[in-house]
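As you look at this complex, bear in mind that one protein chain is not there, while each of the others sits in place.
Chains: A and B, in written order; residue numbering restarts at 1 for each.
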Amino acid sequence: MKQTAQQIADLIHGKLMGRADIELSSVASLKNAGSGDLSYAEDKFLAEAAQSHAGCIVVSSAAAESSSRTDHTLIAVKNPKLAFTLAAGVLLQVTESGSPIHNTAVIETEHPIGANTRIGAGCVIGRNVKIGTNCVLYPRVVIYPNVEIGNRVILHAGAVIGADGFGFVKDGERYLPFPQIGKVIIEDDVEIGANTCVDRGSLETTIIRRGTKIDNLVQIAHNVEIGEHTVIASQTGISGSSTVGPHSIIAGQVGIGEHARLDPHTILGGQAGVLNGKHVRGGEVLWGTPARPLKEFLKQQAHLARMPALMSWLKEIKTKLGIRGESDS
Amino acid sequence: MKQTAQQIADLIHGKLMGRADIELSSVASLKNAGSGDLSYAEDKFLAEAAQSHAGCIVVSSAAAESSSRTDHTLIAVKNPKLAFTLAAGVLLQVTESGSPIHNTAVIETEHPIGANTRIGAGCVIGRNVKIGTNCVLYPRVVIYPNVEIGNRVILHAGAVIGADGFGFVKDGERYLPFPQIGKVIIEDDVEIGANTCVDRGSLETTIIRRGTKIDNLVQIAHNVEIGEHTVIASQTGISGSSTVGPHSIIAGQVGIGEHARLDPHTILGGQAGVLNGKHVRGGEVLWGTPARPLKEFLKQQAHLARMPALMSWLKEIKTKLGIRGESDS
Partner (left out) sequence: MKQTAQQIADLIHGKLMGRADIELSSVASLKNAGSGDLSYAEDKFLAEAAQSHAGCIVVSSAAAESSSRTDHTLIAVKNPKLAFTLAAGVLLQVTESGSPIHNTAVIETEHPIGANTRIGAGCVIGRNVKIGTNCVLYPRVVIYPNVEIGNRVILHAGAVIGADGFGFVKDGERYLPFPQIGKVIIEDDVEIGANTCVDRGSLETTIIRRGTKIDNLVQIAHNVEIGEHTVIASQTGISGSSTVGPHSIIAGQVGIGEHARLDPHTILGGQAGVLNGKHVRGGEVLWGTPARPLKEFLKQQAHLARMPALMSWLKEIKTKLGIRGESDS
């Protein structure tokens, strides 16, 4: 949606310097931007900003002062990246034409699809699925029966919501399927990445709370509850009946065992592993497998790196004291 | 399929206490159950059981005795969870209406699909694929040509069976594809999770033996053989030409290298890594990367945690002996 520089400045509560009437229709990086593009500069990109062909650049107030003699039209704000993101939300708004539900989508639910929700080619929506307003389901999303999707939810291509959880009971040598008849609830403003899987509850409900963002190829098992405004990066797996507190940040390829419980504001580093049943308290930053406080992990890594030195001292000490041992071999 | 409490008691060889004619139509957790639901209690849930509205509760014989004065209808058995699972198998049986093969499925095989097998929306079944009886293929499963699927196999949405294995031969700087023309055989009673991939053999066959259960987002590479009655949790990857012995339990995010061999009854902890060519003997429990016996792994972790203390003793010893070294810096 086209905007003038002045309209953008008003939107992001910024101070406009330059041509108020310049017309902007999209966004781009400093390097790629043309005269119709809004761009933004973090402080360290000042030189690149000076050479940019962007029609208008969002900058920090400090950067605006130091570049007062530029020919560029600038908008000075406190947080350029956030302001740029807000402006992009308006500039990139498109009114999609055509039917909001692709004619190859298979809709088996009896409930009406929410207003302005778009359902892409090849999606399959099972029975008794509720989908709110202003959602986007990209092509080939599968939603099993008995799932509730809120408003403004984005599901990327290939995501599978509501498949049976992985739970079996041994009967002699055979594994019998424990019932997987619970629901999935995905609240407002959640985004779920391509080919990510969110399993239905066994007898309870799997819940993704509002505002949470989940990347591609993530596994959310049965009965899991993810708190609100949490981000979970690609290829992370969260095992059955675990809870992740709100405002947490889970990096890529993290593994969380069953019945684990992460307090609000937990941060887990890439590839960290949380044990079954573990309670991670007080919003800690953890890393490693088994996951431990970041400081502790780094200290252990440092010690590990010093092991060769340590071994040679030990040898020297043993020699001095006349102790013999297998380290001499 | 509706059952009376008496019918369920007979089915699971339990001792009925209470109303034999109560009618049950589904299952639920103690917390969620209503008067038409069967539920079950493990010993630790006794208080919750007392407050449940379930029409009938499967309990252990010990729990039945201690709650003899309850108003609930109970069925006492040795293993409540297993008995509940067996009963749920009957109560949750539904007779699906409509065509068993969805009209959007693309069936290119010349072989007839087995009786009572259901094929969901958007599935693609390649040439010369054989599928047995009573299977369920959820939406959007892709089966490449020349794959054999047994009876009572469940394939969840987005699973890909029979894609080319990942094998290349270097010709100067280019990678040429080594032929990937082997088959995939999936035996009876196997379940495969959403978006999981099972590659075809290169010149041999990839085999998943009967009764094995595989979770979501798992990778099974070419020429792998998984023994019977094995469970493999989400996001695990098994590299080319490896064999996993029957009755094994592989946790989530485990990586198994090429040409590895796991004896029967192997147990691998989450995120464990088995090296290329490794032979894991005698049904061990392993953890860590490289995977080692669990006891050893835990001992190493404990030692690692004591490194700071160890370092300070070393310093003290060195001071006493007048040894100098870089640790002083």
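Convention: a residue touches a chain if its C-beta (ideal position, glycine included) is under 8 Å from a C-beta of that chain, and two chains touch if they have at least 3 such contacts.
For clarity, every value in this text was computed on a predicted model and none was experimentally measured.
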item	value
Per the touch definition above, residue among A:217, A:244 or A:274 touching the missing chain	A:217
Among B:55, B:80 or B:122, the residue in touch with the chain that has been omitted	B:122
Absent-chain interface as seen on chain A, which is shown	26-29, 31-32, 81-82, 85-86, 88-89, 92, 102, 104, 120-122, 138-140, 154, 156-158, 189, 191, 193-195, 211, 213, 215-217, 229, 231, 233-235, 247, 252-253, 270-271, 288, 301, 304-305, 307-308, 310-311, 314, 317-318, 321, 323, 325-327
Touching residues on chain B - with respect to the absent chain	104, 106, 122, 124, 140, 142, 144, 158, 160, 163-164, 166, 168-171, 173-179, 181, 195, 197, 199, 203-204, 217, 219, 221, 235, 237, 239, 253, 255, 257, 271, 273, 289-290, 299-300, 303-304, 306, 309-310, 313-314, 316-317, 320-321
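Just so it is clear, only the chains that are shown with their structure count from here on.
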item	value
Whole-Å separation of chain centres (CA-atom averages), chain A against chain B	26
